[in-house]
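Pasting a structure here, questions to come.
One chain of protein is taken out of this complex; the other chains stay put.
For reference, chains read A, B and C in written order, and residue numbers begin at 1 within each chain.
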Amino acid sequence: MNSDRVSRRSVLAAAGTGLGMSVAGCSGSGGGSSGPTVGILEDRSGNFQLNGTSKWQATRLAIEEINENGGLLGEQIEIVDPDPQSDNSRYQELTERLILQDQVDALWAGYSSATREAIRPIINENEQLYFYTTQYEGGVCDNTIFPVGATARQQLGIVTPYLADEFGEDIYIIAADYNFGQLSGDWVNVLAQENGYNIIGEEYIPLDETDFSSVINRIQDEDPDFIMSMLVGANHENFYDQRATNGMEDIPIGTSTAMAQGHEHIRYDPPALTNVYAGVSYMEELGDLREGENFVEDFYDRWPDANYLNQEAQNNYFSVYLWAEAVREAETFDQEAVIEVLEEGQEVSAPSGELTLDGATHHMEHEMRVAEADEEHEISFTNNERIGPSFLREEVEGGAGCDLREEDKTTQYVPSDVYDV
Amino acid sequence: MSESVDAEASVLDRLRGRLEGPNTYGNSLPFWAVFAVVIAGLALYPQLVGVYTVIQTSRYFALAFLALSLSFIWGYAGILSFGQVAFFGVAAYTFGIIGLNFSSATEIMAALVGAILVGTVAAAIVGYFMFYGGVRDTYVTIMTLVIALVLNTFMAQTAGSEWAVGVAQLGGFNGMDIPSLTLGIGQSGFVLERAALYYALLAALVVTYLGLRVLVNSSFGLTMVAIREDEARTRTFGYDVPFVKLVVFTIGGALAAVGGVFYGSWGNYIDPTVFGIAFAALPVVWVSVGGRESLVGALGATVLIERMRTELSSGIGPIGSEWALVIVGGLLLGVILFMPAGVVPTADDLIARLRDRRTERGQSTNTPEEAIE
Amino acid sequence: MIEVAATPLQLSAPSLGALLFQFLNSFGFIILATVGLAIIFGMMGVINLAHGEFILIGVYGTALTYHAGVPLPLAMVAGVVVTTIFGVIVERTVVRHLYDRLLDSMVATWGLALVISQLLLIVFGSSLDSISTPMGSVSYGPFSSSIYRSIFLPIVAVAVLGGLYVLFTRTEFGVKARATIKDPETARAMGVDTDRMYVSTFAIGSALAGLTGALYAPALGSITPNRGSTFLVEAFVAVVVGGPSVIIGTLSASAVLSVFNATGSFFFGTFIGQMLLLLVAIVALRLLPDGITGYVKDWQQRRRAEQ
Partner (left out) sequence: MSTQDINVRQKPAVAATGGNTETLLATKALTKNFGGLTAVDSVDFSVTEGEIRCLIGPNGAGKSTLLELITGQLSPSEGDIYFDGEDLTGMETHNRIDTGLSVKFQSPHVYENLTVEENLQVPLQRTDRDTETVLAETLERIDLTEKADVRASELSHGEKQRLEIGMAVTLDPTLMLLDEPVAGMSVDETADVAELIRSLHDDGMTFLVVEHDMEFVRRISDQVTVLNQGEIFRQGPIEEIEADEAVRRIYLGENA
């Protein structure tokens, strides 16, 4: 009936599909590079860029240092580091790419727990050596994953008792309403049970909430001795400002999230963070505890525009050295062999202290400390203590613990597996 | 009209008759020839490229269902849903819940059916709520977006162990494990992974695409277009407009649900960000760029844009990865400003005008075969 | 977990005061987040999905000027000016092609939003230092509320709506602008420079977004390139619930939504507050498909007919 129009439409569509083919066709270049390669997937844009960028910078710094000092096993390490843009689905795709196409020998990836969980099926399927470096809720027991950040138990375990001793035992918990926040809240409850503290209020707040006036009124109503805050992300930071506006700086806050990651004490004017006590393994203000080294200076020399050298970045940094050491010892980049060496337990000299990797659980024994911000947001460190991954090592599985040297596992334990919370 | 004696040819003609019509681009033998070549090429593709490329392309294919779904309801019936991802995500979650609780191959196949069913029913309920309640135009767009956002907020806080269906933990913000699609009977099944998943997706996409072509070129397709063009007038021809829109929206929901199941089992994972505003905007982007009234455009745009986004995340040449989002945003702006109808319809129009000019000059015999160059 | 806040506040005079202040806080926020979007949608038929980023430009303009040593009120003026200029540029280059192409306008401005927020990241980095909320707090019983957020901003919000009312109903500009929106052909025939009216209206919408950004720069907490989304959802929902009439719609939708948001948060915690806001929006759209003002208009017509 209308052959003219019909035919021209077809021409175009045909051409269009053909184009799609040819573009898709040019992507065939599979196969990794011959030399050793590491993958870095850290967010430099999107929601988590504030924390992700310094993680990326520190990882690069460590690898570049190793390369400058002659590389590993005589080879220079190549870096593949696309920007996953804080998007979990992009993470999945890029993880596949780094493993299958670039064939990375080790992978550093992801800020949030959700990202870790998003790529975990891929990591497990390919048995990829993977360092997850964010401080996190804890409990991951997985063959090829090394969660080297401090866990909630380590962080909260140092700061909560300290505050209870200093200020009293009535605690108000506010935490982000998702896995990390809820499990962190559980850990505070566990600590309260063990030490006889009172949880007088407990509140979980959606991640996109920015208005804390009702939360603040409820806290005022309960009048706790101190607050435990496991708020997360840029939206939640507003709590600290609103706390200052309402003149509540005299109620101390214990936290595992503020300051050491998003450097709120620098980005906010005093007194927003005054009287905030963070349980941390590292902060820029700690400097470098190693002899004759200056991590902070090196970092800013390499990245003059960097905002802050945060706790996670240090984890990335030392875990690169941890891996390099294991490669040297294994005398190969073969992941299975490297993991075997790592599982023997490794000592590493980190800016935050002499640390030990617990081979059985793949977690670190960290030097934990309490970082306190004063009226001028000056940071001081107290209550230094070495804390190991006791939950995974001694408590789960009815006390048998998680021992990845003995058995294969790809699981995550939560406090309620052991405690009544 | 030529009398066709050959029975086989007449069957083919009849088939083409159903597949072709004014509502689709690509109605000629050359199109079908190229189409066949493309399908053959895509069938060979996994043999030519690395496994990563195969996996990556599978992901684009899964997302393409979402694009087809939106192109169908928006391009043909004028219903712009900003929340197709809701049915996509609901189906993925449902597939995970059923699949984790029952793990034999038969049961996973049942999970596939169940998940698509749940996604479809969800769309039907939302559609009934909207179209029989007089919700129209932008308000449909906003309402679907808000529904996705409700799911996003709600699912993000389902981390606790109390949020479980049988053994399947919903997992909150950290998301939920999803089993791989498996074909088979009883315990023995064939797991759809990598190339197998690719072929399954390719076959499903081709069947869906052809099916949708038949549908939009049928009398139902004309009804959809009539409603898109003038809802009130169409009602006065005796059409039950809310019902037609409900049917269209439900079909769209089913397509999104199919994509959701594939997508979930592709990454063995689903999380609440599928309900978030950033993911919700993607189908709108693909479909607007490809041309909302063109199914083939929506398919092509999905694959190409997603591919470009991936490539950009590692930077292309001198362009650093930080420019990825700027380029994507700029592209979108450019297409809307300079090609409001989308790439495929605009280019089609352009070619038509070129051809017309050639015809006027009398230098062309005007056969489609020639014009394909 | 859906968990009722550990101990709901007891109803008492001070706690009712707290509820009132929470309502005012939410009310002011929704109005200010919405009004710029509402003008551009209600008067020009364009849905600006980059609205959050427009506000963010106001925030950045204010914060950058403030950190350069300018006093906060002046820095806020700078924020508004920057956003207005930006709005005019966007109108001339992009938006003028999109009048009455509602759905297209959504897609194009979504693209614009991506570009703006990523450019802010590239140019200004991960974050800007925050600005403390001024004016302190008012205390009553055990409670306190921010004067800036719960008193000052709601007053400004209502004043802005009042000013717009005067502008659009009592001034020559307003009459011309409304005539242009209603029937551009006729307006042009009557000698109105409709092109200028469009630019001006869009500029006003942008200026209001900038004002919101300027006002919230010291109440936003962190200033990062992705904070635009903080404003978008509430604004979107309120515009649609409010319906086509800009001022009455914004006012009534903000009131309804913030009542639910504040009481939900007050009695059951912030999660319920958020969910209520979204669910109320869905129900409202279902019951009043043309928004509150669409319904009010129907009702007024009936009333008028009776008289």
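Details
Here is the rule we go by: a contact is a pair of C-beta atoms (placed from the backbone, for glycine too) under 8 Å apart; a residue touches a chain by one contact, two chains touch by 3 or more.
The structure presented is a predicted model; accordingly, all values stated were derived computationally and were not measured.
Only one of B:Asp13, B:Glu162 or B:Asp240 touches the absent chain when the whole complex is considered: B:Asp240.
Not every partner is drawn; the one left out touches chain B at residues 22, 219, 222-223, 225-226, 229-230, 232-241.
Note that in this section only the chains that are shown with their structure count from here on.
For chain C, the set of residues that touch two or more other chains comprises 1, 118, 121, 229, 233, 271, 274. Residue numbers of chain A whose C-beta contacts span two or more other chains: 45, 177, 182, 204, 206, 208.
For chain C in complex with chain A, the touching residues are 1, 3, 5-7, 9-10, 15, 18, 21-22, 25-26, 29, 118, 121, 125-133, 135-137, 139, 142-146, 148-150, 219-222, 224-227, 229-230, 233, 262, 265-266, 269-271, 273-274. Interface residues of chain B, counted against chain A in their complex, comprise 20, 22, 24-31, 33-35, 37-38, 41-42, 45, 48-53, 55-57, 59, 153, 156-157, 159-161, 171-175, 177, 267-269, 271, 273, 278-279, 294, 296-297, 299-300, 303-304, 307, 309-310, 313-315, 321-322, 324-325, 343-344, 347-348, 351-352, 355, 366, 368, 371-372.
In the complex of the two chains, the chain C residues touching chain B come out as 1-2, 47, 94, 97-98, 101-104, 106-108, 110-115, 117-119, 121-122, 229, 232-233, 236-237, 240, 271, 274-275, 278-279, 281-282, 285-287, 289-290.
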